[in-house]
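Missing here is one protein chain; the remaining ones are kept as they sit in the complex.
Labels A and B are assigned to the chains in the order they are written; within every chain, residues are numbered from 1.
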Amino acid sequence: MDEILFFVAGIAAIVAAAGTVFLRNPFYAVLSLVVHLLSLSMLFLLLYAQFVAVVQVMVYVGAVMVLYVFVNAYVGGGSEPEGGGGPSLRMFSYAIAITLIVTIGIAVLGTGLQAIDGSGPDDIPASFGSPGEIGKLLLTKFLLPFEAASFLLLVAAIGAVVLARRRRGVLPGEERMVAALDLLAPTGTGSMREGVGAINPTPGGFSARITPSTGAGTLPASDDRTGDDSEGGSR
Amino acid sequence: MSTLAVTEAPHIDWAGISSLIALFGGAVVVLLVGLLRARFARLTLVPVLTIVAFAASIGLAIWQWDEDTSLMSGALGLDPLAMIGVVGIGVAGIAAVLLSIGATAPREAAHGEYHAMMLVAAAGGAMFVGAENLITTFIGLELLSIPLYVLAATELHRRRSLESGLKYLIVGSVGSATLLYGFALIFGATGSLDYAAIADQVAAKGLGDDPLMLGGVAMVVVGLAFKSSVAPFHQWTPDVYEGAPTPVTAFMATATKVAALIAFLRLFDGALIGASDAWGPALAALASIAIIVGNVGALGQSSMKRLLAFSSIAQAGYMLVGVVVATKLGVQATVFYVLTYVVMTAAAFAVIEAAERESGHDGISALAGLGRRRPLHAIALTLSMLGLAGVPATVGFVAKLRIVQAAVDGDYSWLAIVLVVGSMISFVYYLRVVARLWTDEPAGVAVAPQSQAVEVEAPEAVATTTAVADPKGLPAAAVPGGGAVVVTGATILPMTVLAVVAGAAIVVLGVIPGPLMTVVEDVARAVPELFR
Partner (left out) sequence: MTSVLAGPLSAINYAEPWYVQIIKALLIFAIGFSLVPLVLLYERKLLGRFQGRPGPNRVGIYGSMQPLADIGKLLFKEQFKPRGAIGWLFIAAPLISMVAALATFPLIPFSGAPQEILGTKVGLYGLDSDIGLLIFFAFSAIGSYGILLGGWSSTSKYSFLGAMRGAAQLISYEAAQGLALLGVVMTTGSLSLSEIVDKQDHMGLWFLVPQIVGAFIFFVATLAEINRTPFDLLEADSELVGGFMTEYGGGRFALYYVAEYVHLVVAGAMFSTLFLGGWNIPFWNGAPGFLDPFVVLAKTLVIVSIIIWIRATLPRLRYDQLMSFGWKILLPLATLNALVTAIVLVAL
């Protein structure tokens, strides 16, 4: 039973992985990756790692890949992605890929093939791969990486917010967040003088910027002047 | 509820990880302070707190200097090599924070987030240099890299910055994946994740020529080479360095280099020393390729950031020589070189950032006549360039000398020759910069000819620049048709301070390298595997 499952899952994993690379339609490539991950989780199950197997399905298939499918369905458009880079770069990438395959091939053929005849270790404790055991490892031997990984997630979230945050009216050299006292608009705000950039409506900030094409000065977005704290809202 | 399973918590040596905690804690504090609405908190308090966190981490690392143990169930080494890495990264961090004062990037990313990401990256670097276990190594590496991907792209409205972030992300992921695969193969071959246990296994089972082990080592080499931009895995470096905001580039160039090279030392001269027959020649080849590619590539560059990118590739090659020889001398030489590289690069980036703020681009032409306009900057940059080239009386010379010494001592004389030849080539472009600093007449404000702002597209030149209204009320320097815009009110002082301090360090350490050398002697304690 184990052997049959192993070969079914192994072959499915390899075929699906190849499909991920070779399928031209990004949507199908993603679906192929989903199949690959499901096959991998089956392999994990065969390796006595039930917890990892299920988490693989929950996290990768259930959350990460759904987002992939989501984005692909929205913007994939079915068109082939542009193959960037010149022929030399392409040759370089082929060279890297071939080197990689040869390296892994040597490594796997040199040792992995022996494992097929073997029956695996006999002395695996019953609790191996159980959530309790993994939890214990995470809180003892791998406590530091575990805690650091939480920071990793935190910083990834911060990074995503930084990159995805709406930059309403943000201009180089302009502070969007204003302190309460700055809300008192300087005299002349709203007059013609301000219209030509003579008055700086955001104290401490800069009144005008140069647009790239014409060099004409434009005023910052008006909500900054009225004190509508756009940054606070977009956080 | 007595059914709760009770597990013995591992012993945590709080003093030992204090330097790491300073960085992590600093990140959290800075992030929260950045949310305050007061301008003072965001513009002043955040950078100050960041510098305090870096300084605290440096101080705590020095405090823990004499320790020689490992922490948290063997996850993290507490030894001079790790501590010197923390110090190097801390110095790089302080330099980057100084460069960020008044820059566009932190404003775009919001100050709190920007500085918090920098601190987390530094913490990742601190974990990376101290890691004594493959898992910690990988987590540390990711913690170092992921904030940098974001930081490189913070000037989102500038296409180059976005491109730089994306490129770094993709290449970095490839590097991480390769490294992780290599770790998996090494784990498969040795059945162990701890460096010491791996070294034991390799020695005991004679895994020096085991295919699984060699496959793993090969992939680890490639992964780390990606990360430390060693040719032929360097293609991303110039684009990323050029596109990223300059303070971020400075941090990337210095902190990442320290972390990657010390990780190289720890992993190869520590855990994998038993397989040195296999990786020695490979790394030597990589080092020589890096030296040649970096130096030749830098010749034609007109953007200072690109030039320094290629230069950093070459320098990575030099530093790798110390890893290749796998001797005590080599370890010391590499660590010494890494530290001096931080100082020299920081000085260069300080001047470049200042020039970029004044002229709007980072071309060499922005430096023309700097000797007259800003003599302090010009002197600092000159010292930095001479140091990077390895001119006597600068610290760069001492560092290079030690590397050559280590190479000859370790029977890699041919590598020493490659290094010397590479250095000779490097004189061409380093001196070209120096010549530009001192000979050309001041080009006058806003007259950067289009042809010289080659690497910077016209709209971007404007976007990177802080254009202020001049006192008379009309927008200043509104040059029709784009081109560089000169800023009169840009913050230059922090750059000057950094440039002066770093420039002075280059000379002082060049003339009296003794103390630093004595300090570096200590690091050999961290790699006991070398002396079995």
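To be clear about the criterion, a residue touches a chain if its C-beta (ideal position, glycine included) is under 8 Å from a C-beta of that chain, and two chains touch if they have at least 3 such contacts.
Not measured: the values here are computed from a predicted model.
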Candidate in contact with the missing chain, chosen from A:Val69, A:Leu100, A:Leu138 or A:Ala156:
A:Val69
Full-complex touch with the removed chain, picking from A:Leu33, A:Val61, A:Ile104 or A:Ala148, is A:Val61
Mind pulling the chain A residues that touch the left-out chain?
1-2, 27, 31, 34, 38, 45-48, 50-51, 54-55, 57-58, 61-63, 66-67, 69-70, 73-74, 126, 129-132
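Definition applied: only the chains that are shown with their structure count from here on.
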Enumerate the contact residues on chain A facing chain B in the complex.
89, 92, 100, 103-104, 106-112, 132, 136, 139-145, 148-149, 151-152, 154-156, 158-159, 161-163, 167, 170, 172-175, 177-180, 182, 196-200, 204, 206-210, 212-217, 229, 231-232, 235
Okay, in this complex, where on chain B does chain A touch?
5, 7-10, 12, 17, 24, 27, 31, 35, 37-39, 42, 71-76, 104, 107-110, 113-114, 116-117, 120, 123-124, 127, 133, 135-136, 139-140, 142-143, 146-147, 149-150, 153-154, 156-157, 165, 178, 181, 185, 188-189, 210-212, 214-216, 218-219, 232, 235, 458-459, 462-469, 473-475, 477-482, 485
